[in-house]
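One chain of protein is taken out of this complex; the other chains stay put.
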Amino acid sequence: MENLTMLLGGFSVVLTMQNILVTLLGAVLGLIVGAMPGIGSLAGVALLLPLTYKFNPTTAIIMLGSLYYANMYGGAFSAILLNIPGDSPAVMTALDGYPMATKRNRPGQALFTSNMSSFIGGLIGMFILTFTGPALANLGLKFGPAEMTALLLVAMTSIGWLVGENPIKGVLLTLVGILIASMGMDTLTGSPRFDFGNMYLLGGIPFTPFVIGTVGFSQVLKLMGERNKKVEANLSQKLTIRGSMLTLHDIKRLLPPAIRSGFLGTFVGVLPGAGATTGSFMGYAMQKAFKSEEELGSGAIEGIAACEAANNAAAAGSFAPLLALGIPGSGTGAVLLGGLMMWGLNPGPLLFTNQPEFCWGLIASLFLANLLTLVIALGIIPFLIKILTVPIKILIPCITVICIVGSYSTSNSMYGVLVMFFSGLFGYILDKNGYSTAPMLLAFVLAPLLESNMRKSFISSHGSLDIFFRKPISAFLILVLFAIILTPVIKFVIRKVRSSTKSV
Amino acid sequence: MKKFAIVLAFAVLLAFPVFAAAQAEVAGPASFVPTKNIEWYVTSSPGGGSDIFTRNLMDIMVSDKLVNDQNIVIQYKTDGAGEVGRLLVSNIKAGSQADHTLLTFNSGDLMPMAKNTNNRFENFQPIAHLAVDKHLIFVGEGSAYKNFEEVIAALKAGKNITLAGSKGDDIACHAALIKELGVSEDQFAYIAHDASSGAITAILGNHYDLLICKPAAASQYVEAGKIKPILALSTSRFPGNLSSAPTLKELGYKNVEVPNWRSVVGPKSMSAEAVAYWSDVFKQVSTTDAWTKGYIEKQKLVPEFMDHNVFKAYGTQFQAEYLASIGKDK
Partner (left out) sequence: MEKRKITSKVLIPVCSALIAVVFITMGYFKYGFWHSAKGPLPGFFPVIIGTILLLVSVLSFISSFKEEGTSYPWENWYPALGAVAVMLATLVIGMLPSLAIFVVVWLKWYEKYSWKTTLIVFAIIMGIVLGAFVFWLGVPFPKGFIYEMIAY
């Protein structure tokens, strides 16, 4: 209960006119930054950091915290309406969000689903953060390289659920994704790898332009063939907030995946090196293991709910190691940490003890930001879905411009545009031939984490495998891994045996 | 098409006199003051050590009106692990732009650059060397070792030790340390992380034996009793809460240090007047309270100002020694 009192204390810090206004501003800016491809929370927070020097630290972090947090909402907008993920966690949202908006003609409901799930996921994450805070961060510490390797292996099996109807094609692209991700600097030895002597490849293939290309730009090429269809006639729902409401049945479908993902996402957010993107990927993959009313990938509410709830929960969860230990869980966290130092605070294990007002104020502001962002996000749905009434003919050059501008902005260089362009071409050709790119993107995110953790484990165990079995958490996870791999095999064998006994 | 060609031709024609004028302007007057936006390149991500260093300098330069009321625009160029941004700055041609371009440059940037590319320190114009960061070795709460003597004893007994740290200068420190201790890399293994925070996380979770990092990153954890300094990789002990760690000399070895210096450079083509101007600006910044108290003391750095001439000699020698140490000298 002590934590609850502290949280109430936090609210008394936050609920001043100035702080509420600042939260509101952060929420609006976060939504915009999130919705724009290429500019993620990292750039948004980094660019706003200098503006906040004039504020007192609590106000400043409240603004940045709510910006970071609202960003997770905004990424879904462009993913659902244009099939271009506004930020990397929204890649998975596009899988079901875009079909739900266009094929099922329920854009309002798709946005509503995404906003509600974000809210629920975030709320779960924040409650866990409030009640377990430092303990949660300590749980994250238990995950060293061996534990992370085992966990990531388990996570990688979820790619199996994503590969779709043609497993060979799915696996092929997954492997290509892993190889592409291995290009660039090898952190463990500090030496370049597969850079082919090219200065740009030294830093590897940047993820954001890669996603904008494979998902967004390839979409533009695909749309060219369909651009003469009349869109207006298709849009049956009314462009109002009422017309976008979810039915009771929809809400029933939304809740279980959102709640599950809320817990999973919080946990992923706390882990070292994993962020909101990993969270949303894993939330979506987990949903594959549960029943969805409509098939995932065809515009299912469950799909949107699972990943949106997970990424917001991860964003909330990542504040636990940041506040309790001064460890940033993501690039954005690192910038926030840099900000704390600039404002004269010392982030670290003593922050909670030395600056309780600041910490609890920040946590309280997350609750406030979550609520305000939800209200704003729901309120702008009617305006947002008007985008779908714009003829495709007009959207094509506009999306092309946004793809170019967005991919340029990720690293302020034409290299990003080139990566976007070529991955767009490949994405289009692959799509034409029935390859789904989602497992490739998942592998691109997870494989480097897996590789570096695995190699770190081997270095510390001197090349021996026993490190994975010596530690209880990793031993348990390895058992889970075997169970996941063996279950289908055993099922298959049982079925074979049964059918053979029947036929005999 | 034809029209476009004509417009293009005109533009080129128009550009020439301006171009020439810009050249003349640089060569003519003896003193230089900034007359337009200053572009300041940073080749690591926002929020990191280089970014904080740059922003502190920038804030003081703007608030103390040292830049003729011009704006400073920070450009993050992180492509190719920063090499692209460094190459870009080193290639800027002489002219007004060259005089308005700065680059934050650390030994942590120099080492991978010299190791992995053909770009060299000589391709830049050194401006000012401002501060030095040195390293310490720490143990976590649950570590099997209490001090560095125990570590040395364990190594002599043939035990394997793992050391976690960041990239660049941390790796160079480890290499120098094992050379001095006379142990192999296999026995005293180094595990590189993307940033010091990753290594600290691993040590707090007790996943490795030792941690190497710079004082600023570790200080808070030392204060909280989460980690303990056991060795100073410097020629003297550190001040404050880090003073309990002895130097290697006290343990009967030669001191080992690989300083991570923080500096500012410009394009090679920067005019002599501009170099003198900037070098002087940074000298002024380095004497302000905002710098010594607000940055150096807080980040636990060693202040060490060198003007462009001294820094040029120092940096060139540093690079030569580094290249020799990795066997890349011709």
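So that you can tell them apart, the chains are marked A and B in the order they are listed, and the count of residues begins at 1 in each.
Going forward, a contact is a pair of C-beta atoms (placed from the backbone, for glycine too) under 8 Å apart; a residue touches a chain by one contact, two chains touch by 3 or more.
Because the structure is predicted, anything quoted here is derived from the model rather than measured.
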Contact partner of the left-out chain, one of A:F143, A:Y428 or A:F444: A:Y428
Hidden-chain contact residue, picked from the options A:I20, A:L139, A:V154 or A:L188: A:L188
Selected from A:L172, A:I251, A:L371 or A:I484 as touching the chain missing from the view: A:L172
Absent-chain interface as seen on chain A, which is shown: 32, 36, 39, 43-44, 47, 168-169, 171-172, 175-176, 178-179, 182, 186, 188-189, 191, 193-194, 217, 220-222, 224-225, 393-394, 396-398, 400-405, 408-409, 412, 414, 417-418, 421, 424-425, 428-430, 432-435, 447, 451, 454-455, 457-459, 461-463
Touch residues of chain B, complete complex, unshown partner: 8, 11-12, 14-15, 18-19, 22, 39, 73, 75, 93, 95-97, 186-187, 189
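Going forward, only the chains that are shown with their structure count from here on.
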Distance from chain B to chain A - Cα centre to Cα centre, in angstrom: 33
Chain B residues within the chain A interface of the complex: 45-48, 51-52, 55, 59, 75-84, 87, 112, 115-117, 160, 162, 167-168, 171, 186, 189, 191-195, 197-198, 200-202, 204-208, 219-221, 223-224, 226, 298
Chain A residues touching chain B - in the complex, by the definition given at the top: 42, 46, 49-50, 53, 140-146, 184-185, 187-192, 199-203, 206, 272-273, 321, 325-328, 331, 334-339, 341-342, 344, 346-350, 411-413, 415, 456, 459-460, 462
